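Sharing a structure with you now.
A single protein chain has been omitted from the complex, and every remaining protein chain is retained in its original position.
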Amino acid sequence: MTERPYWIAAGTMGWGAIVLIKAAELPQFDQHAYVGPGFLPSAIGAGLVLLGLMLALQIRRGVSFEEQGAEDVNDDHSVSWKALGLAAAACALPMLTMKPLGFVITCAGCFVLIAAAFKSRRWALDLLLGLGFSLLCWWLFRKLGVQLGGILPLMGK
Amino acid sequence: MDSITGLMNGFSVALQPQNLMWAFVGTFMGTAIGVLPGIGPALTIALLLPVTVYIEPTAAFIMFAGIFYGAMYGGSTTSILLNTPGESGAMMTALEGNKMARQGRGAAALCTAALGSFVAGTIGTLGITFLAPPIAELAFIFRPQDYFGLMLLAFLSVSVVMGTSKVRGFISLFLGLSLGLVGIDKASGLQRLTFGVPDLMDGVEMTVVLVSLFAIGETLYVASRFGLHKPNLNPLAGGIWMTKQDWKRSWKPWLRGTFLGFPIGALPAGGAEIPTFLSYTIERKLTKHPEEFGQGAIEGVAGPEAANNAAAAGVLVPLLTLGLPTSATAAILLAAFQNYGLQPGPMLFINSGDLVWGLIASLYVGNLMLLILNLPLAGLWVRLLFIPRPYLYAGILIFSLVGIWGVSNSWVDLAMMFGVGLLGYMMRVYDFPIAPVLIGLILGPMAEVQMRRALAVGQGDPLIFVSTPLSAVLVAVSVLIVVVPAALHWRRTRKIDPTGESSSI
Partner (left out) sequence: MIRTVFATTLALSLSGFAALADPAVVMAPGGAGGGYDAMARLPFDAMAKEGIFSDGATFTNKGGAGGTIGLAEFVGANRGNDNAVMSMGVIMVGGILLNSSPVTLDDVTPLVRLTNDTGVVAVATDSPIQNVADLVAAMKADLGAVSIGGGSAGGVDHIVMALIAKESGLDAAKLNYIPFDSGAETVTALGGGTLTVAVSGVSEFKSMAEAGRIRIIAVTSEGRVEGIDAPSLTEAGIPVVVGNWRGIVGAPDMTPEGRAMWLDRFAKMHDSAAWKEILAKQGWEDAYLAGDDFVAFLNDEKTRIGAILKDAGLVK
């Protein structure tokens, strides 16, 4: 059975429509250059809508979407939704914790989540490793002058 | 003759033991920091700028020269081994380099990158030594329409990284173009697609998109399809050195990359990206092994990597001869000069000849040092791939966070990392090529600015785009490259398939 991901075509067209609507609020022409600030956004938005339509047609014709190869990928390309969820959680975590809990704790959390996504079961060891590694990064880069914030912002440090 | 005596004096300065030591410190730090996603040479030198208080100028510049070349080179390591380029200049290296690494030929890819950087750096430094004044003149010759022609040509590089489906390739490109629109329009001061978010006023941060699409997307993708029991490929299967065949296929791309990168790097609005795009396109068109492109062709690593480093050398030309900083890195080097009360420009060679020639000599030394440091390390870097996957990918995420959070401390960037990372995952699942997004994001705004500048100067006359010999040639070449293959293809399909239906579009 061929998968028919119409939603990608819809997404492309949707984003194109947003670009078009936003572009319509801008002047299309300029007094000297003729090409104004809205001209290119209109063109790009229209292009996206058109490309979305073409993709929808292709999908209707049953075009196949082959996954890209990567290292260490299962030969049968079976997807572990649990692993994906854990990895996605790791990438979303900084949005929640970076400001209140600081770089070190956030990164240690990310470390554990990613390790778990890659089927590591020794989470206590992972936590320890993650804390150590995050602390090292924080210390080193802060010394170099990269602004990574305090170690424990909640305690005002 | 003056250059020769000057250079000899320079070497006598640069080869003093303590200066060699600074060159080593610089190259080492540059490479180490350049490896990290999102942290490039500009930021590295900016971070080390306060050192100028403590050490004398010659030593400081020798160290900066090392950092400069080291950071340019360092970016290629993670591109090749982990498919996570840290700078835009290293993106094209990742395309073929990572495929090579997956075939166990990572060491060869790293070697050709190191040697290519060395060749480009050395020729570039020779260019600085003997040709700096005429090359610097290019800055005055190039007009907006010439830049636009150059960018038009660079856009064609997209066509070769489109992957199997043109529609999906164009969607990637247009997505990149639309992201490039975000921010305040420089010509009118109006906001475009910012949705009222102040953090978006200066546009989407290119490194955030780059790191998220490549590093985060890759992490999510590999995690979701990670097979614990699949026999891992030995990363060293292809040896730790280049084969004779590799050498034969590498040296021409090195030279071509250098000759693209150096002059374009010397242009005020040139940059390192355009020459890498062009170099990749050219190598792909000229190769005798077109079937290997997309599967790990060594030419696709050698050319762009040389172009990237030659462009870095090119940036120093207008800085030293005219006192014009044309990139973020050069602006920070200029600040370093000013910290010592020096004003780069025509007078610098006269007033502080020793220092300048010392700097130029140390560019040679730093370059050689980089090669000595990295060739033996290539085999060692590849062993990074022996790190257990859970920790390797966790480490990649943390380094990405250093790059993304450390640069601007912006929550919006973190949200973007998540969103664009998911996008990168989906693009991998549904086989959308990634590079066109970045090409659109980088080239789109540049081309728009030059186009509107040219039109403003010409007061709206479209003929401005072919008004100089250079722009006319560039536009003509661009048109030919698009039209000729399309026409040939059309004739072929007409002959074979009279219904004219073609599935390639």
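In this document, chain identifiers A and B correspond to the written order of the chains, with residue numbering beginning at 1 in each.
As a working rule, a residue touches a chain if its C-beta (ideal position, glycine included) is under 8 Å from a C-beta of that chain, and two chains touch if they have at least 3 such contacts.
On a predicted model such as this, the values are computed, not experimentally measured, just so you know.
Enquirer: Could you tell me which of the visible chains the hidden chain touches?
Expert: Missing chain, whole complex, touching shown chains: A, B.
Enquirer: Check the options B:S159, B:S188 or B:Q295 and report the residue that touches the missing chain.
Expert: Residue touching the absent chain, from the options given: B:S188.
Enquirer: Who touches the missing chain here, B:M242, B:L324 or B:L371?
Expert: That would be B:L324, which touches the missing chain.
Enquirer: Given the full complex, what residues of subunit A touch the hidden partner chain?
Expert: 31-32, 142-143, 145, 147
Enquirer: Quickly run down the residues of subunit B that touch the omitted chain.
Expert: Answer for subunit B: residues 17-18, 21, 25, 42-43, 46-47, 49-51, 54-55, 139-144, 184, 186-189, 191, 198-199, 201-202, 268-269, 318, 322-326, 328, 331-332, 335, 338-341, 343, 345-347, 408-409, 453, 456-457, 459 touch the chain left out.
We adopt the following convention: only the chains that are shown with their structure count from here on.
Enquirer: Quick check: how many Å separate the C-alpha centres of subunit A and subunit B?
Expert: Taking the average C-alpha coordinate of subunit A and of subunit B, the gap between them is 22 Å.
Enquirer: If you look only at subunit A, which of its residues touch subunit B in the complex?
Expert: Those in contact with subunit B are residues 5, 8, 12, 15-16, 19, 22-23, 26-27, 30, 32-37, 40-41, 44-45, 47-48, 51-52, 54-55, 58, 63, 65-75, 77-81, 83-84, 86-88, 90-92, 94-95, 98-99, 103, 106-107, 110-112, 114-120, 126, 129-130, 133-134, 137, 141, 144-149.
Enquirer: Mind pulling up the subunit B residues that touch subunit A in the complex?
Expert: 33, 39, 43, 46-48, 50, 83, 102, 164-165, 167-168, 170-171, 174-175, 177-178, 181, 185, 187-188, 190, 192-193, 216, 218-228, 230, 232-233, 388-391, 393-395, 397-399, 401-402, 405-407, 409, 411, 414-415, 417-418, 421-422, 425-426, 428-431, 444, 448, 451-453, 455-456, 459-460
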